[in-house]
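Have a look at this one.
Every protein chain of the complex appears in place save one, which is left out.
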């Protein structure tokens, strides 16, 4: 069942340059099962901006019925979102899509969680679930610059966490793959979320290791009806998947 | 000089059914000279709704640089306006147009101020100025129903005030003209603001008495450039005035 | 609810609200939100003879109070639609209007002949107006003669009434409407999307991979109302109106200018419950207007 309706903002703050953390409360949280799922948010009551905005679920508290999102102000939709105050309500459709398969990593195994920029948030709930299953997690998180880094401490509590920045102002200078190449041995399984070029680079670097990648695509409906968010698959010949309803998480090797 | 810019909301409350009183502060108030002038308000930062909304100036405090508007929530523009809270800013263009000629009534004379619905607000600043000039004022204010009545007490402090309601739930049942017909002698001068049919009825009932009427018209620019708000005049032959820049107040007999 | 009922060629509608083609897939996704039987009808996604992948992505872009799409008629092809999508839809008590597309007259004719035989397909919607396919499509919709010929060819083979979906990207919408009526169309649906473009702010190049796309949503409502208002007095066949419908006032407006039924497109993406919401609100709205049935609403802007 997909829920849709108003949820109340309970916490909202800027946690890095243009990066906001928003916690909301409502019944839909009861349906949020899988890290990597997303919600589709209507940021205004009228027609401007018109479409919903997809944002990943960064952490879920089923007891308090709260969940948290982390998003970057990027355009007019996220800017309007950033103006919401505690007590305001937002219209949330979700949870949508299929998240990361937590059970793909077994107790005692080692998983890498590789995130880029605003692809980092969904890895947080994933890291919590993996560690509570007894999986060892190592995070490799890439950002543009020192000012963009967020949640480093939170991740560190769950496992070893490496930060890379493109401009070298924090952590290792370079991309997540730069750091990955420095690490001694590959994991049993990896999970990744970030821009497409990063995902493909990660996939290539970890060829042979089972992995799960979360993709982004511009969306219309968010539920599989409009065919806006298709990606051709490696099968070729017109075969495709829809990011919103078949994904956003796919096994490595599926997306062309 | 016409000002344009952000003004801060300092007070805002619902004073009757769907009727809001909003006080804002800012430099533009220094230019507000004449009761009956209006401001043109942008209620959102983006394109929805697109156009500004004309609202009359209901009272001016040149010392604190505050002015007050009273408006009815009528559509999406005024609804958005009603959601502003103290501390928010609104984009105000104005003062615009030509207001009521206060000096048309001389000390010791008697003026009638005849208002209908949301045509009542500009009469308040007018009543204050007239009384401070030693003019005796009598208000005849028409509303739909008891729940729509506002500012009765405020007006009563300035002069005798009669209320009429269409449904008879408060004051005299009927229109402002119903009450006007009951009053013993006509005034030396009258001022009126309200819907066009009311203005024309008032004009007719007070034929021979000098009067000033404030008209409404759908507006584009609000400053005289777009020709949206024209009204043909009694001169005929294509002669017209623009409500926004030639008015909104015109001498009785001018508008056809 | 019978004050909402309306009869159109081939269609006994319990109410005049239906999702517009391409904005509702083949219904499966929305069936997760509500019972599809509440709908007046369903206009399914354009079906072509052979399955199509459509255009590369990005395929959608937002604009002021609107969106552009260049999906490119992605669909699983006639056979699959018949055997899977339409079969699946049989569980619901709702008439299906099958949107038919193609590149050549022969494609349309073939799809129309076959799909009109499906038991739950009560009418065809001839998509002569999709702006996002290279050959065919748009040309059919802008030339009255060609539009008429295609209509006649499809009418000849269809076993159900044929509605023709008009393109707004024309100088003279009345001429096209009259041409398809003369060629035997049983009804008109209008409008399809306006052709538009958005640039990628970062690159300065068209954002959509297809470069141009179809503009839909509230931004186009004034154009849709105007065109229906223009066409209504000139045809004797019913019009199903669409273009930017997102609330009950919009439904009233479309029927007032002359639409007998109203399709909802883009608004499904904004609120998946929009169609049942409108259906629920409509009786109350009629009461407010003092009308006993929706047919009294149709065309009142002209009276």
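Chains: A, B and C, in written order; residue numbering restarts at 1 for each.
In this section, a residue touches a chain if its C-beta (ideal position, glycine included) is under 8 Å from a C-beta of that chain, and two chains touch if they have at least 3 such contacts.
Keep in mind that this is a model prediction, so the values were computed, not measured.
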Which displayed chains the hidden chain touches across the whole complex: A, B, C
Chain not shown: contacting residue from B:131, B:178 or B:245: B:245
Selected residue (touches chain absent from view) among C:41, C:111 or C:257: C:257
Sole residue of B:92, B:163, B:231 or B:252 that reaches the chain not shown, by the stated touch rule: B:231
Contacting the left-out chain in the complete assembly, out of B:32, B:140, B:180 or B:221: B:221
On chain B, residues whose C-beta touches the chain left out of the figure: 1-2, 4, 42, 47-52, 93, 217-232, 238, 240, 245
Absent-chain interface as seen on chain C, which is shown: 63-66, 68, 142-143, 169-172, 194-199, 201, 204-206, 211-212, 215, 217-223, 225-226, 229, 244, 249, 252-253, 256-257, 289, 297, 300-301
For chain A, residues in touch with the removed chain: 47-48
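In the analysis below, only the chains that are shown with their structure count from here on.
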Of A-C and B-C, pair with higher C-beta contact tally: A-C
Centre distance in Å when chain A and chain C are each reduced to the mean of their C-alpha atoms: 36
Junction residues of chain C - those touching two or more other chains: 64-65
Per-residue overlap in chain B, given as positions that touch at least 2 other chains: 47-48
